[in-house]
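One structure is given here, and the rest of the page talks about it.
Apart from one protein chain that is not included, each protein chain of the complex appears where it belongs.
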Amino acid sequence: MSITNLLENWSDFRQQHPSDERPHREYKWAMSIDLDSCTGCNACSVACYAENNLPVVGKEKFAHGHSHHWIRIERYWDNDGREFADQGAQFLPMLCQHCESAPCETVCPVGATNHTADGLNSQVYNRCVGSRYCNANCPYKARYFNWYDYPTTDNVWPEPMNQQLNPDVTVRGKGVMEKCTFCVQRLTVAKSNARSAGRSVLDGEVQTACQQVCPTGAISFGNLVDPLAKVGKQWMTQQVELNKDKQAKDAEEKAVKLRGYRILEELRTYPSVMYLEQLRESAI
Amino acid sequence: MIENSFNRRGFLKVLGWGGATVALSGCGNTSVEDGKEFVTSYVQTADYIIPSIGTYFNSTCAQCDAGCGIMGRVREGRVLKLEGNPKSSINNGKMCGLGQAGVQAHYNPDRIREPLLRNGDKGEAITWEKALGLINEKVGGVKAENIAFLTGGVSGHVKALLKNYLDALGSGHHYVYEAVAPSIMRAANKKAYGIEMPRLRLDKAKVIVSFGADFLGAWISPVHFSQQYARFRKADNGERGVLVQVESKMTLTGANADRWLAIRPGTEGILALGLINALAAAGLSVPGDVAAVVKEYTTDRVSKDTGVSTEHIGRLAALLKERSPSLVIAGSAAEGYAHGSQNATAIALLNQVLGNVGKTVEAPSSVPFPQMAPATGNRLALQSLNDNVAQDKVKVLFTYGVNPVFTAPASMKLKENLKKVPFKVVFAHYMDETALEADLVLPLNSALEDWATAMPEYVAEGAQLNIQQPLMEKLYPGTLGMGDILLALLKQRRPDEYKGYEDFYSYLRSAMVSNKGALGGLATDDDTFWDATLSHGVVKLAGTPVNMSGSPSAKGLVVPGPFAEDSAYPFHLIPAVSASLRDGRNANEPWLQESPDPLTTIVWDSWVEMHPKTAAKLGIVEGDIVEVASRSGAIKAQAYVFTGIHPDVISVPLGNGHEALGRYAKGIGVNAFKILDSVFDKETGELAMHETRVKVSKAGQRVVIVKDEGPAGGNQMGRKIAVRMSSNKVNLSGEV
Partner (left out) sequence: MGKDIREDIAWAQINKDVLKSLESPRRMYWVILFIAIAMIGVAVGSEVYQYQTGMGVSNKNNSHVWGLYIATFIFWIGMSHSGTLLSAILHLMHADWRKPIYRFAEAMTTFSLMTAGLFVLVHLGRLWMVYYVMPYPNERWVWPNFQSPLVWDMFAIATYLSSSVLFLYVGMIPDLAICRDNIHAGWRKKLYTVMSLGWEGTDRQWRNFRITYLTIACFLIPLAVSVHSIVASDFAMSNMPGWHVTSFPPYFVAGALYSGCAAIITLFIILRYVFKFEEYMTLPIMKKLVRLTFAIAMVWTYLNLIEFASVWYGHDQTAKDQLIFKATGPYAPFFWAMIFFGSILPLMLAFKRFQTHLPILFIVSILLNVGMWLERWMIIAPSFAHGHYPWTWDHDQWPSLVQWGIVFGSFGWFTLLFMVFCKVFPSVSMYEVKEMVYHRSLALKHKPAVKGDY
């Protein structure tokens, strides 16, 4: 980026709200998570550890809040003072929401976290200086900092456990921020294969590790631009629009409701993850 | 994924020449850090192996007994990640967290690397030759009836070889022990339906009433049931199934229920009979003898006995009446009592009365090769072995796939009794509690470097033989597969029969190929059949559905009333089986330790769950170290207070509290197995896991519990984060 380029195309480099005037042309990776199917089993989280070389920090560091779970299962109770949690729990897999107008991106002093052309919120480890401003500004607290140098920490990857490390994913050293990447290493391979074949990535051709493992299929992932993609159809039927911070469907009270919503949408982050509300039977 | 037409053996040979150093040298094919450089030649490799691109090989998950098919991603001679095998009807390409952690069992730094012979308090490394010779000498020196094999659930060719070896020795003492198994339910099912393990069709049910069966977490085949559950919740026609969970301590399944009913421990059978009565009153046709038995179980009485409100009993009966077919499942919570069989029978009766048999309770398929059918285990087996050991009837004991010293209640005195056995051989991956007691420890290949076949007890469709094949070269030259060891032992006894097999691989291949007709490979030549078998990872077997017999009958069914108060030991102890740690054999896999418990979000420790009412009564707050004492012993752990448990119940998770098993498990938490009382189910003689009564007292200290949940607990503080709505407000059929 030369200075002239920087000055002339400043408005393109600036972070902006997503809008219909500047649509994603080829890819816009997005997810939807059905909370009525999610059982809270944690398989997605473990799969993420396996795929993305997440360090196991151990009890002491976990106690200090140094854990690395790019996708974490939150468990909420809705007792309203009743004696028992008699409608069960509410489980919520929380991962980086890959916001279209990501609060983390504007504040990074060095531009280590960026938006990619296919709608990912990317993290460039080599560029990160570790100011942690991105985490401070992330309303979902889905970013995880390398508080220690895990590759050299005892019992994180002792011989021969280091042989399990995925060579497609960087093993992060101390002092950099990291977070869910939507398994960008898989996306890159799929895109490159599709490009060689002269087409774009088909729906279902690439899966994130969490989606792949999920026993109830609660997670869908795909290209929102692709009209055949399941995830796009889900967003469409749920009337959740990526580029809106208030959904039209929420304005009116209808007898039959739609389940789709995005978390903390009112902060105008335009998340790329849509959740489908959990359901509970009223007859029992 | 490579479909077929490659030679698995050839691939391993390539690795042996070019890649073995890679597999052994650490990470990557070049390692300049420590001054060594390995240059790997890919010149001779198979054409599907492309450096830097992962190749997938199918195998079978050995993390639990469900037998899910897995697909290992192999790159540069190392297995990196396990995915589900889409060809396996059990898991259809999906997996659980426990299965994912299988690579950590394989790469675990605490694996035993060579045979160890006891020398005083130490293990001395010896050669395999010497070890096998020693076994031959020892088994030759005692009477055949004094030799015992204690194993976990085994199936497939290893089971067949094991049986042959026992036959060769002239002894039939094979104890199959599972610390956590639905063995009482199997017996009750056998009685009610004529089969132990019927096929459950959650996806066909409109209502599921589960009496403590944690089918989404740790019960039988959770990945399979989870998939069915997804279809149950979101059927193609948009009808959403209703799940009601009845239990005294919330399981993962309970946490997903539309209604979670906290029931007084042990009264599950009463509720089942009460529901039959209510259904009969509502007009459901119930056989005369059943009606006569259940008639005294009026809703008021049942409500008083079970603590479930009359309103909920009424609504549940109405729901069951209205929506058919339904499915009623008896889980470990219902069967864990001295009257567990009666509870399970009463619950099976409810299923029969509701007409679910044949609809949501289906007949399984027969198994064409009975010698490979799974030998399912129970706790009675350990009890009988222990009795025999105590009476000096066991001179040589082999232990494989179980860790009885860890899982046996202290009251059994197993560890002390084992000292009476002169020669104990333990086949193990790690130095666990049982291996520490052994005279000879034989290190096994990990499941990802070993050949085997497995036939799971619960198969979704038809019958199925799972193939377990090595995904990479052995990490340590000093380990051997169980099949190879058994083959070597058999060669000592029956050399003529087995000398033709160079190793277990050649035995397995020839055994499979010679039966290829029955294994679906009639029309193909041997090599094609074998390659296809390996590339699929599963072999579908032709089985016919077995007959389900039995009509609803309440003959001989007596369900005792609720427990009497016990002022000395006022609480019931529920040893909870978690989805990740199960009976503790996987406690040394750090991903599982760091994966928060779904309900409490606690990591790396044990805890004592109690209801806020109970805690208030005892003056306990979260993080207090409490002592849980039964008549058989006491443990101390941190208290966790939440509303997913009955006030009469204290629950401690199983799996932690190891005194051995390596760096990730040793010294973490407490072992609740130890304090279980010796109370047995009256019909089957099984150890009644939920029967232990305890008292709880503060031990003085207080700690900050290490968990993922923050100070807000499960409260969303009015923010719209996880949202829930009533199911009658949505139209699921309109969804994608």
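Just so it is clear, A and B label the chains in written order, and each chain counts residues from 1 on its own.
Going forward, a residue touches a chain if its C-beta (ideal position, glycine included) is under 8 Å from a C-beta of that chain, and two chains touch if they have at least 3 such contacts.
Nothing here was measured: the structure is a model prediction, and the numbers come from that model.
**Student:** In the full complex, which of A:49, A:77, A:140 or A:157 touches the chain missing from this view?
**Tutor:** With A:49, A:77, A:140 or A:157 as choices, the missing chain is touched by A:140.
**Student:** Which of these, A:108, A:184, A:224 or A:242, touches the one chain of the complex that we don't see?
**Tutor:** A:108
**Student:** Among A:28, A:61 or A:280, which residue is in contact with the omitted chain in the full complex?
**Tutor:** A:61
**Student:** Even though one chain is hidden, which residues of chain A still touch it in the full complex?
**Tutor:** Answer for chain A: residues 1-2, 5-6, 14-15, 61, 64-67, 74, 94, 103, 106-111, 127-133, 135-137, 139-141, 143-149, 174-177, 264, 267 touch the chain left out.
**Student:** For the chain that got dropped from the picture, name the residues of chain B it touches.
**Tutor:** 704, 708-712, 715-719, 721
Here is the rule we go by: only the chains that are shown with their structure count from here on.
**Student:** Could you list, by residue number, the parts of chain B that touch chain A in their complex?
**Tutor:** Touching chain A: residues 23, 26-28, 52, 75-76, 78-84, 91, 93-101, 103-104, 107-109, 216-217, 222-223, 226-227, 229-230, 233-234, 240, 242, 244-245, 250, 252-262, 312, 315-316, 318-319, 475, 579-580, 590-596, 598-599, 601, 603-605, 613, 642-644, 663-664, 668, 704, 706, 708-709, 713-716, 719-731, 734-736 of chain B.
**Student:** Mind pulling up the chain A residues that touch chain B in the complex?
**Tutor:** The contact residues of chain A facing chain B are 34-37, 39-43, 45-47, 49-51, 56-59, 62-63, 67, 69, 72-79, 82-92, 155, 158-167, 209, 212-218, 230, 233-234, 237-238, 255-259, 261, 263-264, 275-284.
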